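The complex appears here without one of its protein chains, the remainder shown in place.
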Amino acid sequence: MQIQDSAIDAQEALIQVAGHGEHGVHGDHGDHAHPDLRTMGLITFLLSESLMFGALFAVYFVMKGRLGQWPPEGTEVELLLPALNTSVLIASSFVIHKGEEAIKKDDVAGMQMWYLITAAMGIFFLGGQVYEYTHLSYGLGTNTFSNCFYLMTGFHGLHVLIGVCMILGVWWRSRQDGHYSSVKHTGIEMAEIYWHFVDVIWIIMFSLIYVLTKLP
Amino acid sequence: MNRTTSLVLVIIAGILGTIFSFWFGLNNHLLPEQASMQAPLVDDLFNVMVVIGTALFILTEGLIVYSMIRFRQPPGDETDGADIEGNLPLEIVWTAIPAVIVIGIGVYSVEVYEDMGGLHLASPPGHMHVQQPESPGTEMAGMDSAAMAAMPPGSAMAATMSADMAKAAPVIPLPEAKEQIASSYYGIGNRLSDEADEIDLTVNVTGMQFAWLFEYPDLGITVGELHLPVGRRVRLQMKAVDVIHSFWVPQFRLKQDVIPGEETRLQFVATLPGTYPVFCAELCGSYHGSMRTQTIVHSDEDYAEWVKTSQVAAKPSKVPMTVAQLSDEEYLAPYAQEIGLNAETLPKPSTRSF
Partner (left out) sequence: MTQTNPRVIAQPTPPPPEIEEVPSYRMWKWYDYFTFNVDHKLIGIQYIVMGFIFYLVGGAMAIAMRTELRTPDPDFVDPSLYNALLTNHGTVMIFLWVIPTTIGGFGNYFIPLMIGARDMAFPKLNALAFWLNPPAALLLAVSFIYGGAQAGWTSYPPLSEITAPQAQVLWVAALILIGTSSIMGSLNFLVTIWKMRVPSLPLLKMPLFCWSIIAAAVIALIGTPPLTIGLLLLTFDILFGTSFYKPDAGGTVVLYQHLFWFYSHPAVYLMVLPVFGVMSEVIPVYARKPIFGYTAIAYSSLAISFVGLFVWVHHMFTSGTAPWMRMFFTVSTLLVAIPTGVKIFSWVATLWQGKIRYTSAMLFAVGLLSMFVFGGITGVTLAAVPFDLHVHDSYYIVGHFHYVLFGGSVFGIYAGVYHWFPKMTGRFLDERLGKIHFVMTFFGTHLTFLPMHNLGLSGMPRRIAMYDPQFQALNQLCTWGAYLLALSIVPFYFNVIYSWIKGKRSSGNPWNALTLEWTTDSPPMIENWEVLPVVTTGPYDYGKDRQEEVRQTD
């Protein structure tokens, strides 16, 4: 697979020279170069992905509109644990950013530390969610509110899980000497962008499902 | 060919094309007879669109065919064509003219729609909380969906209990209508008189796999064919038992989906006595194609006659319970003959088996 190989070498080469990539094709030199556009690809993907959540939110509102009482009696949500969970997730967005700052100063150890902490916080969040699921008195099929509740939080939880995997993947790679540096850390950047995305979605979801339903 | 001759030819072609478009638009006979007050309105709209469409079609196809013939490569000529990259005024014209045309069609459509009564539904759709109109015969448990869903899980028992009670004591309307979603009255309203609610005849229509059921609540008649008096304001209140169906009488030019969980309505006046087909227009299962019956538009006397005979025939058959509490067999028993349908011919799974 000639292309693949050459694309990869070229990518390395380009990255050595130009840091972040995203420089377009380099005319006559670097001709066979394959620019690193992964960050841009990821952002495009996330824009599209956000519409998935957009659709879920729309479904939520439609279902809400159809019931007089929302959530119906007996399917109220807990607030304390999710609030704790939420603050951990929000905090983790700052933590992961510290990691990126660290790598920009070539501080791989620092970046590893911050990323591991982020992953731990993500896992804490997931654990909290599992705990919540197992301690609720209603299940997925109870009524339309619980349908929405489990589907939405579950779908988001899946994204958190993927995010954690990405972060751990980055961490795993970073153990290799020189894999990331201040000029070459697209993977780190991507994990961070993804994590922020997951975080923002959660803030909306938390407001919809937990906060708004608690308001009179 | 000099300029003047070609100009003259173009003008002649234009005139001929226009004449043809009008002729075709007004004489296309593509639609079946008109049997409702709405039909002529729809047909006028259609014919206008046919005129416009034919003209546009002749124009574009004419240009295409003309350039195909006129501008084919001269034998042996290997050079390129004229170097024309655009022409702003021309482009503005061919953006503006279609814009004017579609806006015209849009405005006209809205007008026709208004005249058909589309904007005059008896109660505005949306998520209003109103009472369900009572019509015990075809009330379905499904209609109580919101209330059911709102119940805490533990109250499933309560639900069965009330169902049992309903069985024990027939002809009980649904438990006091709770706050429910207005089954949004989607459909076509009544612009035919300005009092939108003035209705001469209400028929409850039920769509099920694969049959139609028409219940005349004021007359105590339930049949498998729709009988209507000519020239009267009719309202169909339509519900579906299992899946989505769609009520279509081509001669009325009216179609409305019949949706589980929502009530939809059609209001119209039949204008021409006769027998017309009623189709189901929404895919509803294997025998969707055979879900068809007739609507018979009677003169006043015939209608009175029909009511009399049917009432006699249907004496004891006021449906005693809400549909969902009956088995298919019980439910269909009174009409089995009428609609040639019994529990066996019904396909098994239905929404109730969810």
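For reference, chains read A and B in written order, and residue numbers begin at 1 within each chain.
Convention: contacts are C-beta pairs under 8 Å (C-beta built on N, C-alpha and C of every residue); 3 or more make two chains touch, one makes a residue touch a chain.
Since the structure is predicted, the reported quantities are computational estimates derived from the model, not experimental observations.
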Among B:205, B:223, B:236 or B:280, the residue in touch with the chain that has been omitted: B:280
Contacts of chain B with the absent chain, listed as residue ranges: 30-32, 38, 41-42, 45-46, 49-50, 53, 56-57, 60-61, 63-64, 67-68, 71-74, 77-87, 90-91, 94-95, 98-99, 101-103, 105-106, 108-110, 112-113, 116, 118-119, 121, 125-126, 141-142, 144-146, 148-150, 184, 186, 188, 242-244, 246, 248, 250-251, 253-257, 259-262, 264, 277, 279-290, 292, 349-354
Missing-chain contacts mapped onto chain A: 1-4, 6-7, 22, 24-25, 27-28, 31-32, 34-35, 37-38, 40-41, 44-45, 47-52, 54-56, 58-59, 62-63, 66-67, 140-141, 143-144, 147, 151
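What we mean here is this: only the chains that are shown with their structure count from here on.
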Intercentroid distance (Cα basis), chain B paired with chain A, Å: 47
